[in-house]
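Note that one protein chain is taken out, while the other chains of the complex remain in position.
Note that the chains are named A, B and C in the order they appear, and that numbering of residues resets to 1 at the start of each chain.
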Amino acid sequence: MTALTLGGALNAGLRRSLAGDDRVVLLGEDIGTLGGVFRITDGLKAEFGAHRVVDTPLSEAGIIGTAVGLAYRGYRPVVEIQFDGFIYPGFDQIVAQVAKLHYRSRGNVRMPITIRVPFGGGIGAAEHHSESPEAYFAHTAGLRVVACSDAADAYVMIQQAIASDDPVLFFEPKRRYHVKGEVDESASLADAKPLGVASVVASGTDVTLVTYGALVQTARDAAIAAQDDGVSIEVIDLRSLSPMDLTTVASSVRRTGRLVIAHEAGQQVGLGAEIAASITERCFEFLEAAPVRVTGHDIPYPPAKLERHHLPDLDRILDGVDRALGRPNSLSGVEA
Amino acid sequence: MTALTLGGALNAGLRRSLAGDDRVVLLGEDIGTLGGVFRITDGLKAEFGAHRVVDTPLSEAGIIGTAVGLAYRGYRPVVEIQFDGFIYPGFDQIVAQVAKLHYRSRGNVRMPITIRVPFGGGIGAAEHHSESPEAYFAHTAGLRVVACSDAADAYVMIQQAIASDDPVLFFEPKRRYHVKGEVDESASLADAKPLGVASVVASGTDVTLVTYGALVQTARDAAIAAQDDGVSIEVIDLRSLSPMDLTTVASSVRRTGRLVIAHEAGQQVGLGAEIAASITERCFEFLEAAPVRVTGHDIPYPPAKLERHHLPDLDRILDGVDRALGRPNSLSGVEA
Amino acid sequence: MTTSAMTPPDRHATGLLTKPDEFLQLITPSGERRHDSELDRWVEDVDLDALRALHLDMSVVRRLDTEATALQRQGELGLWPPLAGQEAAQIGSARALRDDDFAFTSYREHAVAWVRGVGPADLLRVWRGAAASGWNPFEHGMAVPQIIIGAQALHATGWAMGAKWEGSDAAAVAYFGDGATSEGDVNEALVFAASFDAPVVFLCQNNQWAISEPVGLQSRQPLARRADGFGIPGIRVDGNDVLAVMATTRMALDRARRGEGPTFIEAVTYRMGPHTTADDPKRYRGEEELASWRERDPIARVRALLEASGADVEALEREAAERADRMAAELRAAITSIADPEPLSVFDHVYAEPHAHLERQREHYTRYLDQFEGGAR
Partner (left out) sequence: MTTSAMTPPDRHATGLLTKPDEFLQLITPSGERRHDSELDRWVEDVDLDALRALHLDMSVVRRLDTEATALQRQGELGLWPPLAGQEAAQIGSARALRDDDFAFTSYREHAVAWVRGVGPADLLRVWRGAAASGWNPFEHGMAVPQIIIGAQALHATGWAMGAKWEGSDAAAVAYFGDGATSEGDVNEALVFAASFDAPVVFLCQNNQWAISEPVGLQSRQPLARRADGFGIPGIRVDGNDVLAVMATTRMALDRARRGEGPTFIEAVTYRMGPHTTADDPKRYRGEEELASWRERDPIARVRALLEASGADVEALEREAAERADRMAAELRAAITSIADPEPLSVFDHVYAEPHAHLERQREHYTRYLDQFEGGAR
């Protein structure tokens, strides 16, 4: 076991994938000489050369579109989108090509493309640097979507994503890049938890709290804080957003009878809606209250000084937990 | 009252908007001389001139991006996207500019842009010509999203969308373009139902069926068919997808206790999820069963010969109604 | 002034390749062989027999097009985008390709598919609405056709970057139309291709129209000029001259194989038919224009040249007609061979690996279908 930051774990995972398969190539803006604005690819160009770690022209459609061509040629491209808010110029190539080519070609052409996206807020950044666009991709058939939340998972999941024969949108919680965790660099991928499976990261009995990415840590903190109040929260790190491991969530909700979902993305037609709807379908008889969503507001990401009034934090999550439990909360007495 | 097709009603509505406000300009591919591939803008270039009805180069980002500039200059651009599946190259300009500029500019710059999108399937078309991308936009803060379902609404709603100071994604059910309805061309917009309000298009007592666009007609047919079975369906045409008129839906569900949502778009993180989650939040005590979603599969839109196995039709909707009512249905006996 | 941006490279270094304003031609509309000191050598192996073969190719694909259009009119196909008029541009370029090259096309390049060995059923499958695509790209060195305008230009460029990194001398060809040059993707492909010296040939068929929009709306000057701005040689060739198209494509491919990077070819041609069978071109263009292009027919001029060269053109046409008849019969037979897809195949190939949610959805839909007679099968 090595103590690595989440960013360092991604770097190590990328290194291992590059070393293990010479069809793996990294493409992106500033990922070579600079090692990426977050240094996730630091040192990789020096180690593997300019044809394996490729600084590209400044064009997201260009990066994704050439990655499609490389996949046609048998490569496994790993693309870095510099920040979440810069993925949209590449949206057409993702939605109309990457997601659909395996279907369109009736299984003849594989698109083993990994699209790495540092996502989420809380870092006091400028506009477009703190977004949570995962719902767009989870709604898109043909894509897999995952989000890692700690170093150990980051290390394994990035390798699994690259090894997957399907395209994977790989969301990295940028405000946790510097958080350290123990990583087993020698572990084999074969023994690792599969990419599509959720983790119960804290056991509890009163309410199930589902989240992913940066908020997993916040949710764990909330679970600890709630203990003082005598409330026992089960925290689930979803890990995979498409497909979602609803089996794990449902079995928890069948025990707790209550569900809270937290994410930074806006509420309307977000992941929380899907989880709430799916779990209601599966656990209607078990639910003692409507699932509660604690999410970012349905607003463009606000300026840095307001982001704490946008992002779900420990208090807002606990308020949601109270709502799920029917305890006094901010909406007590408000007609639904 | 005049009998007009839905497409004809849009044409008439556009004509009235062009005549009433010389800041209204239409932009799009093939909309001028040809009158659009669906002829929705037929005759408008001849009537208003090439500076009001503008054939543009073949570039969706270009069309939306120049529309943003025109809005800066005080125009009210109305953009036609030729088919649903061609909106993605313009996605960045929609999501990062059109949706956010009013917020970004702190209310100084308005984006009264209407983006018309013929959407949905059922016309036996080639790939990319039958998609339902509305969820992407309903998830995007700063946009309004509407879908018309008949000629009368089409006529009024297109004018309301153009008159709105907010950007509106305007979805047109292309397979209903030729369906005729009575349109009151003399009616004043001031008296019309506001853009954000849903319509109860069939009253019922047993189950609430919510849909929009082309499926509204299918839902009405289902309600009639169900009568023979002694089932009374209340059909709601949502009309506005952002914001959604959940008040109307909730008040219906409080009466019926049961909710079915139908749309052509895929299920995962679609509009149905949002409606199910929101209504569960508001009506938990009133619900007698979990809300049921009848949707397209989570697949790329399939080839024409398979589309009837993708699109919700009358039978699939009635199967969903049976599920909501706890009557025998395709999933009877299946563990949730 | 030390940075490289200060010293423009010599833009005239590539010789012929940098003259986008010229209009290269080896066979005139009336069938005379024009000589060109630089182009000729690229087709010096094209003897009378080879020319005859090109004539046959073009005649057969023209018939293919007519038949497919007829099949659409008869309700056997949902849609068909005719290639009529563009035979020389497609045959001349596709016949320049090697087996290990890879073509990335739009929806109209039926002649390219034909040259790449795609059979009749595989050609029609998609247009019948029976499948999402027709053939295995790796069997034919030709990608699944692209409907999103311009997207394939980036795919070709990426493929070419990969080929180069492997040390292969294979090349990619990106086919797209005049309208496509306005899309970001095509321009970004030019950026990437130039930056990475990618062995890709951009083959733009300027058929004068993008549905109802004349090429003048996309560009105020010849499209071959576009390439120049990206540091890519642009060639403007008579796209109705199969020999000139072949020569320029071979030259460009050779350049790609030698590691000299991308080339942009504007093949000036004309779409004689409607945009697709759903289009009514009378709404936007006149009969005179059509007539003037009929005089520039790509097949007629080769016939005239063959005749002038002493070939037995009647035998030739007989052979072409026979071959075309056979092709037509094959097409009709192919139509009936295309089975309607199984209902549950809607779920196939969405993912390469199992996806829990979709499997559940498939299972539910199977149960749904099982309620009906015949069930999911």
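Annotations
Assume a residue touches a chain if its C-beta (ideal position, glycine included) is under 8 Å from a C-beta of that chain, and two chains touch if they have at least 3 such contacts.
Remember, predicted model here, so these are calculated numbers, not experimental data.
Across the entire complex, the residue among A:M1, A:A19, A:I224 or A:L306 in touch with the chain not shown is A:L306. For the chain left out of this panel, the touching residue among C:E188, C:D241, C:D279 or C:D297 is C:E188. Residue B:V109 is the one among B:V109, B:A187 or B:V334 that touches the chain missing from this view. Considering the full assembly, B:M244 is the residue among B:V146, B:M244 or B:A304 that touches the omitted chain.
Although one chain is hidden here, its contacts on chain C can still be listed: residues 2-6, 8-9, 11, 21, 23, 181-185, 187-188, 191, 194-195, 206, 208, 214-223, 225-231, 234, 268, 289, 292. Taking the complete complex into account, residues 25, 51, 56-57, 59, 61-62, 64-75, 77, 89, 92-93, 96-97, 101-110, 112, 141-142, 144, 164-166, 196, 242-247 of chain B touch the chain not shown.
Along chain A, the points of touch with the absent chain fall at residues 29-30, 32-35, 37, 55-59, 61-62, 85-86, 88-89, 124-128, 267-268, 297-300, 302-306, 309-310, 316, 319, 330-331, 334.
Quick note on the criterion: only the chains that are shown with their structure count from here on.
Remark: chain B and chain C have CA centroids separated by 36 Å (rounded to whole angstrom).
One inter-chain figure worth recording: chain A and chain B are separated by 30 Å, centre to centre, where each centre is the mean of the chain's CA atoms. Between the CA-based centres of chain A and chain C the separation comes to 40 Å, rounded to the whole angstrom. Among all residues of chain C, those that touch two or more other chains are 131-132, 148, 184-185, 350, 357-358. In chain B, the residues that reach two or more other chains under the touch definition are 61, 85, 88-89, 127-128, 268, 297-300.
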